[in-house]
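The structure appears below as structure tokens.
Omission of a single protein chain aside, the complex is shown with its protein chains in their original locations.
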Amino acid sequence: MEPYFAKCEEKLGFVPNVLQAYAFDMAKLEAFAAMYNDLMLAPSGLSKLEREMIAVAVSSVNRCYYCLVAHGAAVRQLSGDPKLGEQMVMNYRAARVSKRQRAMLDFAVKLTAEPWNIEEEDRANLRAAGFDHRDIWDIAAVAAFFNMSNRVASATDMRPNLEYHAQAR
Amino acid sequence: MEPYFAKCEEKLGFVPNVLQAYAFDMAKLEAFAAMYNDLMLAPSGLSKLEREMIAVAVSSVNRCYYCLVAHGAAVRQLSGDPKLGEQMVMNYRAARVSKRQRAMLDFAVKLTAEPWNIEEEDRANLRAAGFDHRDIWDIAAVAAFFNMSNRVASATDMRPNLEYHAQAR
Amino acid sequence: MEPYFAKCEEKLGFVPNVLQAYAFDMAKLEAFAAMYNDLMLAPSGLSKLEREMIAVAVSSVNRCYYCLVAHGAAVRQLSGDPKLGEQMVMNYRAARVSKRQRAMLDFAVKLTAEPWNIEEEDRANLRAAGFDHRDIWDIAAVAAFFNMSNRVASATDMRPNLEYHAQAR
Amino acid sequence: MEPYFAKCEEKLGFVPNVLQAYAFDMAKLEAFAAMYNDLMLAPSGLSKLEREMIAVAVSSVNRCYYCLVAHGAAVRQLSGDPKLGEQMVMNYRAARVSKRQRAMLDFAVKLTAEPWNIEEEDRANLRAAGFDHRDIWDIAAVAAFFNMSNRVASATDMRPNLEYHAQAR
Amino acid sequence: MEPYFAKCEEKLGFVPNVLQAYAFDMAKLEAFAAMYNDLMLAPSGLSKLEREMIAVAVSSVNRCYYCLVAHGAAVRQLSGDPKLGEQMVMNYRAARVSKRQRAMLDFAVKLTAEPWNIEEEDRANLRAAGFDHRDIWDIAAVAAFFNMSNRVASATDMRPNLEYHAQAR
Partner (left out) sequence: MEPYFAKCEEKLGFVPNVLQAYAFDMAKLEAFAAMYNDLMLAPSGLSKLEREMIAVAVSSVNRCYYCLVAHGAAVRQLSGDPKLGEQMVMNYRAARVSKRQRAMLDFAVKLTAEPWNIEEEDRANLRAAGFDHRDIWDIAAVAAFFNMSNRVASATDMRPNLEYHAQAR
């Protein structure tokens, strides 16, 4: 995992604690990193900022301290709008976002809070907002991923690196 | 993905629809399969049956049709006790399981339903039931994984292979 | 109660445990059986299968192990569709049923989960789906009855006869 | 049903609207009345007042206007304490009742709000408060019955007789 | 506080216990009374009865024994309709009120139960029902005030004066 961590140091200036937490077992670290990198960094109809917005809105439902701190910083950084990061953390409904982004966040938050109620009508709302079949997969997959990582973090009392707090304020 | 699917056919007699769903993109399929195989099949302080019990109890909270059908069948098969599979689907509290397994399921279900309330006391309950630090990681990681896959399945209206229904009844 | 139980043995091959539970007092057994038989077996605008579908969808909200096992079997048997029984148990929204049946199940589930919110609009939805005044009474009465029997079963840890599990799979 | 209604007129001065509602079908009226009379009036380890207290506390969770009005009046009348009727309607936790009665109400309210969570420990709490096996059945059966009748009343917009409002104030 | 209490005695025949509770500190009593008097008694697009209806519907969500008793009496008195007071206490949806008043109560209750979900659409509903900008402030401010006083009362086990129970029945 040395080269992997070296790359983090170079890019972020530190190794995120979530990776330290997974590093006790290379198979787990690699599977987590592969899935994370594909979801958050690979080409997609969603911008990187939009994926981070989903990450934070989902983490807000689950009140995950680790993810709210780490991905709240990412929203501030990618948007250049500190307010937007705060809104995703506090109540995404307070943000002045496009109809497209609001539909995306509504789906992600409903999928988080009451997945049993997601039906064809919810997917139709996304399509009406301009998302195609593949975009819907990506919205769902990012929201679902943070429902996983929120729970790993909460279950193990994971603590965010202190560096995040002052970033891009 | 051909060889991967061939292995499924050989082992299960069919390719699970969840893999078909991920197969539109090899990076996503590989990341999903790598994480799944590590969590559910690699050596762990939890038996394979226990991991499947967590899968079903979590999916019951989220009322995920796909995962309840597929993993309900796995619990019936691995336990040789059809009743146990039904209980995990319907209400895990109705099952006559060991104190150890009850503690494991209580943690997984609380982590699913109210992750923000998981605290040191919850981990202490697991330790008191005989789980060590690594076991707690595994309980959390399996529960968290199904919180992800329940949501991918619900978001995309994934349908379980019909073969599962009659298995191990 | 001998003749009553004899009739069960003849018809079902066993005496349902719920009747055994009520049998400590003939007045209670008779009142329960009279109400049950009228609701589930007497002529109605709802088919027997539809009444059993309501029974299971309601019992799923209340996560009643006894009723889900016993009436899940009835749905499988009456419909000849094992999948339908599973869907009523797991998440009725996953079933491909007619608009009429979906409206019926939506009403029964809302009446179960948030009876205080049932208003004229909910009854209008049933009428729009083709149900008349008497049908609405029957939907309500069946849903209400299982809200009672779910609670008697849960309160007393009632256990379903093992015969149900493998029926009509 | 004439003689039945005549008896109501004689005893109460009016025919409760719930009976009028069931009277469209003698089989339904008789089954309902038989169950009601057995539960609320037959000999039991619970006093008639205690059974009415359960009726109101359950109806308060379900916010059933009909049952709160009709059975709130019964609590006021049987107790001679108008305040007690109000407390059962508004928040049973505000009432200064015996430990025994508090345990009884706690069980009835939990059975109403989250029946899936009732377990052996809840029954043990009742036994510790002095209730025997048969008493527990009666608490459960009364609470369960009002979970049924609350829903029939709400589903059909049943309206209480005006006579109740001023009774025993 | 003597003159203040004397005025209560003269007007109501007693000093409400909530004022006795605040009277340990004149600054607190004066601030509470100033806010209360402005909200409930000063000129407004809402009638005094409408403000009391909001008070009771909000207190019903919060199940505040003190406020339900005291303000339930006020609704009975101001409306001359004892039934209306009971309906606000038990389930405001059961009341036959105007569309305007229903919209007002829906807003107040949603603001109480899920303030995070109040958005422009909710304010638009109020405007469509005939309320102007200032009226919306008053609905919000009265509902918000009782969300405060419900919690002070519940936190301190405040008990309503016995006089309220029989008033205007």
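Letters are used for the chains, namely A, B, C, D and E, taken in the order the chains are written, and counting of residues starts over at 1 for each.
Basically, a residue touches a chain if its C-beta (ideal position, glycine included) is under 8 Å from a C-beta of that chain, and two chains touch if they have at least 3 such contacts.
On a predicted model such as this, the values are computed, not experimentally measured, just so you know.
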Among shown chains, those touching the left-out chain:
A, B, D, E
Kindly note down the residues of chain D that lie in touch with the hidden chain.
91, 93
In the full complex, which bits of chain A touch the chain not displayed? Write them out.
60, 63-65, 68-69, 82-83, 86-87, 89-91, 94, 162, 165-166, 169
What residue numbers in chain E mark contact with the hidden partner chain?
24, 27-28, 30-32, 34-35, 38, 42, 62-64, 107, 111-112, 115-116, 118-120, 123, 134, 136-137, 139-141, 143-145, 147-152, 154-157
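Keep in mind that, in the parts below, only the chains that are shown with their structure count from here on.
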Touching chain C and chain E alike are A, D
Could the interface between the copies chain D and chain E be described as same, meaning over half of its residue numbers are common to both, or is it different?
same
Please tell me the distance, in whole Å, between the geometric centres of chain D and chain E computed from their C-alpha atoms.
29
Here the gap between chain A and chain B, centre to centre from mean Cα coordinates and rounded to Å, is 23
Give me the residue numbers in chain B that touch at least two other chains, ranges are fine.
63-64, 91
What graph shape do the protein chains here make by touch: line, ring, star, complete or other?
other
I'd like to see which chains touch which, written out pair by pair.
A-B, A-C, A-E, B-C, B-D, C-D, C-E, D-E
